[in-house]
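One structure coming up, written as structure tokens, with questions to follow.
Of the protein chains in this complex, one is absent; all others appear in place.
Let's look at chain A:
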Amino acid sequence: MPRWYGHQEFLVHTSGLSNPELLKMLLQKHILDIFIFALSTLFVGQLRADTIEVCATCPVTTLQAGIDQASPYDTVQVAAGTYPEYNIVINKPLYLLGIGQPIIDGENKGEIVQITSDSVTLDGFVIRHVETSYTKDHAAIRIIKSRDFILQNLILEDFLFGIYLQKSHHGIIRNNYLNGHATNEFGSGNGIHLWYAQHVLIEGNEIEQARDGIYFEFADSCVIRNNYSHHNIRYGLHFMFSNHDQYERNTFEQNGAGVAVMFSKHIDMRHNTFMNNWGASSYGLLLKEINDAEIIGNKFIKNTIGINVEGTNRINYQNNEFKDNGWALKIRGAIYTNVFTKNNFLHNSFDLSYNSNLNDNVFEKNYWSNYTGYDLDRDGLGDVPFRPVNLFSYIVNKTPETIILLRSLFMDLIDFSEKVSPVFTPDNLMDPTPLMKPFQSDLPPD
């Protein structure tokens, strides 16, 4: 994992750089980084001098005592059982291993684990009952100004914040299960919360019933992979002011809203599934003030709004599938240089809602299930352009109250006549070469 990690970080950092001097500098810096990281983990593995055992009948009966006795790079091995402890501080590089899922029960008294040292690994614990405070952000695990941490195989339950990274970087959070049991937005926190963090890999976690499943604020160059975030009160995943992040193959289901990406640059979104985010103000993906992103190979199924776009520039929408949504795409405000190509729009109530000029955005070679044209030259592309904004969608955009005429005969009639000869709908907003058959998704195997 460390090797992979270094490689990733290297890639993210060097992409898009043109200055050779800077590149060289970065290269040197990071090779050193990688080397040190690999070496340090190697040392943890090989020079594991001591193992301290913690259990109910051992000489050491509490985690804190075990940690205090341990020397740096020791292993603290905790046997199954319940340990009613809170405010545990880990202030030296340690490997904490739970055998048989020992339970650390905070008994709603405060924060539970605080990590203030580099190279700490936490593996195989159940941590539960964090105090709900309205003035302090108590977390099950808080990592402060540290690096090279690994949190894995943990079960966090009934927390305000689950994992809280504070100015920490180069770490891995994987295969954890987090359940916040949150019921309202004001009395709950986020599952995995990153605040000023870089180069963190979040992989294979399941997060439910938190405020935001995963929250990024000033978190750069992170990777989020294969997570399942569902039934969260607000968002499944939430980006604020975070750049150069990548999330792929995650599933976001039945959250207040799927994923919100706000005020961020260079976010790479691939092969995720956004489904069943259904409600009056719900959506699969919200983009607000986003530049230079890639949205490729995602599936949007049964969301009230598939993607809600507000003020985005230079985004590639490719190979996505929009199926059974209320609105597949709802675009508000001016957007520039976005490319929508080879997407499937299948059986959405509205394919597109659009309220500004086309600008230099491009719609081409998409498949639209509402397309009724023909293909005489058999090149797989329809000979008649498709206009994704129908009259009803256009009217609803201007006067939202008219949505009440949804599925009335009158609307079907005028939609039909508008399709035959467009008068109101934007003339140039069209797909000149719609696909005749749905694009086959090329999701590579895991």
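We take it that contacts are C-beta pairs under 8 Å (C-beta built on N, C-alpha and C of every residue); 3 or more make two chains touch, one makes a residue touch a chain; residues count from 1.
The rule is simple: contacts and distances are computed from a predicted model.
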Looking at UniProt, which of "Dimodular nonribosomal peptide synthase", "Tetrathionate reductase subunit B", "LrgB family protein" or "ABC transporter permease" names the chain that isn't shown?
-> "ABC transporter permease"
Listed residues A:Asn87, A:Thr402 or A:Ser417, member touching the removed chain = A:Thr402
From the list A:Tyr196, A:Phe218, A:Phe263 or A:Trp278, which touches the chain that is not on show?
-> A:Trp278
Looking at A:Thr304, A:Asn344, A:Asn361 or A:Thr425, which makes contact with the chain not pictured?
-> A:Thr304
Per the touch rule stated above, chain A touches the missing chain via residues 278-282, 304, 326-327, 349, 395, 398-411, 413
